[in-house]
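With one protein chain held back, the other chains of the complex are shown just where they sit.
As written, the chain order gives the labels A, B and C, with residue 1 at the start of each chain.
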Amino acid sequence: MDDKTIGNGSEEVRIGFFICHCGSNIAGTIDVEAVADYVRTLPNVVVSSDYKYTCSVAGQDMIVEDILKYKLNRVVVAACSPLLHEKTFRAATQRGGINPFFFHMVNIREHGSWVHQDRALATQKAMDMARGAIARVKFHKALEKRREPVRQSVLVVGGGIAGIHAALTMANAGKKVYLVEREPTIGGHMAMFDKTFPTLDCAACILTPKMSEVGSHPNIVLWSYSEVTEIKGYVGNYDVTVKRKPRYIKEDLCVGCLDCIDHCVFKTGNTDDEFNQNLSKRKPVYIPFAQAVPRLVAIDPAACTHLNGGKCEQSCATACDRQAIDFEQKETFEHIGVGAVIVATGFKPFDAHRKPLYGYGRFPDVYTALEVERLVCSSGPTGGDVVLKDGSKPKSVGIIHCVGSRDHQTNRWCSRVCCMYSLKLAHLLKEHTDAEIYNFYIDIRTPGKGYEEFYERLQEEGNHFIRGRVGDITDVPIIPEEEGRMIVRVEDSLAGFVRRIPVDMVVLATGLEPREDASEIRRRFNISCSSEGFFLERHPKLAPVSTTTDGVFLAGCCQGPKDIPDTVAQAGAAAAESLVLLDVGYVEMEPMTAFVTEKYCSGCKTCLPLCPFSAISRDEEKGVAVINPVLCKGCGTCVAACPSGAITQNLFEDRQIFAEIEELLVHA
Amino acid sequence: MSSIQRQIRFESDRDPGFADEIRAMPGCELIDRCIQCATCSGVCPVSTYMELTPRRIIELTRNGFKQDVLNANTIWICTSCYECQVECPKEIGITDVMYALKTKAIQAGVEPKHLGPPVLFKEFYNMVRKTGRMSETQLAVRSFIKSNPMQMWGMKWLGLRLLKTGRFSVKLEHMPKPSVLHTALDHADRIDGRRAK
Amino acid sequence: MKYSYFPGCSLKATGRAYEESFLSLCKALDMEMEELENWNCCGATSFMSVEMGAAYALTIRNLAIAEKAGLDMVAPCGGCYGILLKADHYYKKYPTVHESAVKSLKTEGLEYKGTVRVRHPLDVLASDLPPRALRSKVKKPLKGLKVACYYGCRFVRPIAPFDDMHNPETMDLLLKTVGARIVDYTMKGKCCGGAMSGAMPNVAQEMTYLILRAAERAEADVVATACPLCQFNLEAYQDEIRAAHPDLKPIPVVYFTQLLGVALGLDATATALNRQIVPVEPILREKGILADEKKQPATAGV
Partner (left out) sequence: MPENFEPKILAFFCNWCTYTAADLAGVSRMKYEPTTRVVRVMCSGRVDPQFVLDAFAHGADGVLIGGCHPGDCHYVEGNYKLLRRFRMLRRLVASLGIEPERLRMEWISASEGERLQKVVNEMTAQIKLLGPLELPERFREWDTELHEETFDKEREVVASGQ
């Protein structure tokens, strides 16, 4: 075969090769001039040059100019990862007047200079990789991106502050929003907080207006007590199934008068109130808290006598003059179509039982931070009275930072918010009890607007700051003043000696971790997790709210621990990214789909069950397989399986890959 | 004596090779991970008696302040109960570091000559190397003679109590065949973290 | 059930009540303990403090001998148990330890492949007996006896193969099985001072004081231990501790094997109760566990 004429049609293949120094990132380890010199000797290569920063405007212009000057019809760039700059160079190729898919990229930075030390071997590897690309690009074809319309609606999963803010932003932009929340009310963790740092705004005062706005917004469909069970389709066109759990209340009839709660046969609560961190009891028919949205009661099937098959006069049902209570209610499923998805499923507080050292669950007056949030809150279980389990007021409180965080035995990461919320709780506890407050910390981290100033304020308020992670909490006194109290044993590392500090109350600043079901959610939405289990953004700096799945965005603590300002900012960003997608109105589909060459297809049906997207069907008339390009996502599994080689995947054609393999191994 | 002394360390006071020697000993490889959180000192049952808390030992060791570390009473007070090691959030083998430092101090000959623990360790070592077993009474007597002979008087009641309950034995215990152990131990490497030349 | 038995040095001296009670208990439960041939001292904390290479070689030698026997190796002393376990672990983890030990073992024609399972009597009694084997043999349940189980350091630190590192419970469960009431106190895993009791008596005695005090406050009648060093430190120095802390009442400190023996109705020689410095019989009689008959003369053998 004549090499000069391989390719699309009969024209001569003219390849331009460009290798990037990336400053010293590549050139420091790989002899780029040698690679350029070598590639120049390969067949069909018309021009081969190196450049300091190929991705710069000047670098791209060089490619465009060379395409015109040397009448190039193929371009190969050896630089960084295609996941970073393939788009850039495809665009440059297009500007040179040729189809962007006549371009191929060689990764010699992430897979080369950054991971190897031996200059000769790294250079050899770069030459091999370049040769493989040169061989493959000859077989490239002109391809067109297909456009698909985008549905003008969005699914927001999770109704914490992230989901609320994202939903409102989208809804205010005129888009239809489906907000799905697992609990009976939206509000998330923020609704449980008393005040917010560093401004000490009342959390409820700033959150509940947003919650009611969600509840009444004409563009928002709010499904609480519901879960997304299935999502199919692709960017711009997702088909979603939502399971609506029975709350045993007809939502359209309930007006939230709460008469049913008053008339429940249980005169006081019979089950732990999750919203109050189990510090109080609630009835089986309940509303999580006064400002819950939607303002609908729910009946807890685990606590309700009737739903457990017991005998009950069902006084709640008779009390409701609108007959809204329906014990026969079953779960239902809603099917919706959306253009984008914002995942805002939040976090789980670290379980303090996992650090037995601190005596949580052993000593009655060891609390988690979230429990203390409820204790200091005037709508909390004690009406805002900070009292110990025996009813007395603490005279001395120890706040232990970094519980579960920065710890190889539990979670390695810094949870980012604990320092600041500990300071806030220190302030509130001081205000409520006038106790001596001891903060036991490793480092105080206050990177935020007004945060360091808040720390200073706390210092001036007379709080104690002891730099040392607590080693022991004991009830064995060695001097009389320790009698009957918990004694915190800690090295005051700035003073350089060990101290024993008797306290009446211990607060554990528990860190943030991924929810237990994070990995289930991740699979459902086809996104990735970082090693610790938080959802992975597409790029840590440049695409912080996108995921590897187009049209699925992240907001809030499901992506990593963050405070309320950052969460709201990220939720806004996720909404903005979704809006871009919706407002452009169409998505360009990558052309790497598969197609069947009819004359080779024997109609054996091997491929049919392989496609997870049901993109392949059989034309019974012709007896051949047909691939629907709209449904095909371009994985290539059917291509590899076709016994007669009738299926081709654009950009990953057999002849392209074989050419690449063989040339990669020339020097082997 | 009462003149005011300058309290400062110069770079020349450091022995960077020392930190490497310790890092190379079993269990000591993670000392650079320490964030000085002080959990070790907080949980250590005897840190209250130490001149330098375990946290400071780690910091001084990794910075090569050999003299400060080897001369502190800390390493001899450590009872090797491993509380620090299992609670360390960075999973540093703190107890192993203490062992490593003890061997270094004895190698360098800077261990306190009349402090109970180092005297006990050396007596124990010599006895076990010779007989293969440890004989409690003999060991106690030998250690007391070298560290604090007067203490033996205080122990006389204890001795009597043990005698009365049949737990006192002055016999020197030994393995049936200690010679095999002598040869075996002579052929073990000295694991002291020093790079082979 | 047959095991290799590594007594360790203390069980032949101050801790002989442990050996006596443990071996009679094993006999009563049909567990065979075969003492390791020509065993040597595990090295304890002391040897390791002087020379590290020889220290690991010393410990691993015992493992190599046990490997030849092909049985699980039972080490009742907490110190021995912890050190054997750690040596086995480090032998596999650190090439320096491995190479040194291999060279040393070779001189005796030994090798260690790393297959020995080091066990503690607590582990063996709790996991290896058929269900209800212990309970069915109980003749004198320890009804009403309030026991503070004291674990100390080495069963669960730095490696905890059979119990919770932060809240060990095996001894509690065993003694509960024979009818004892277990009191809860926060010092059960704290260090007793170990080998320092002789070398730094004032330091060690403060540590034991806190443990005994905590047990006393929890209203324990007796403290149960599973290590000769712990037992010795907690029991033998009570008079000396009382000099500094007159509030400390005498409290018997026994081996858990002694209590199990009592519950199984084993005789006084088998349970070695006569070796107590702080006698335990009075409280056992008071609770009606031991018959309140004629006082037996203290006939301690040497």
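Worth a mention:
Here is the rule we go by: a contact is a pair of C-beta atoms (placed from the backbone, for glycine too) under 8 Å apart; a residue touches a chain by one contact, two chains touch by 3 or more.
Remember, it's a predicted structure, so these values are computed and weren't measured experimentally.
Taking the complete complex into account, the chain left out of view touches A.
Contact with the chain not shown here comes from a single listed residue; of A:152, A:212 or A:637, that residue is A:637. The missing chain, though absent from the display, is touched by one residue of A:523, A:605 or A:622; that residue is A:523. Within the complete assembly, A:107 is the residue of A:44, A:73 or A:107 that touches the hidden chain. One chain is missing from the display, and on chain A it is touched by residues 81-83, 107, 109-112, 114-118, 121-122, 124-125, 128-129, 132, 523, 526, 528-531, 536, 548-549, 592, 610, 612-613, 633-637, 639-641, 649, 652, 654, 657-658, 660-662, 664-665, 667-668.
The definition used in the following text is that only the chains that are shown with their structure count from here on.
Interface comparison, A-C against A-B: more C-beta pairs in contact at A-B.
With centres set at the average Cα position, the gap from chain A to chain C is 51 Å.
For chain A, residues that reach two or more other chains under the stated contact definition are 357.
Chain A contributes residues 356-357, 359, 362, 474-476, 478 to its touches with chain C in the complex. Within the complex, the chain C residues that touch chain B are 9-10, 12-17, 38-41, 43-54, 56-58, 61, 82, 90, 93-94, 96-97, 99-101, 103-108, 152-154, 157-158, 165, 190-191, 193-196, 198-201, 203-204, 207, 236-237, 239-240, 274-277, 298, 300-302. For chain A in complex with chain B, the touching residues are 357, 402, 406-409, 442-443, 467-472, 489-491, 493, 496-498.
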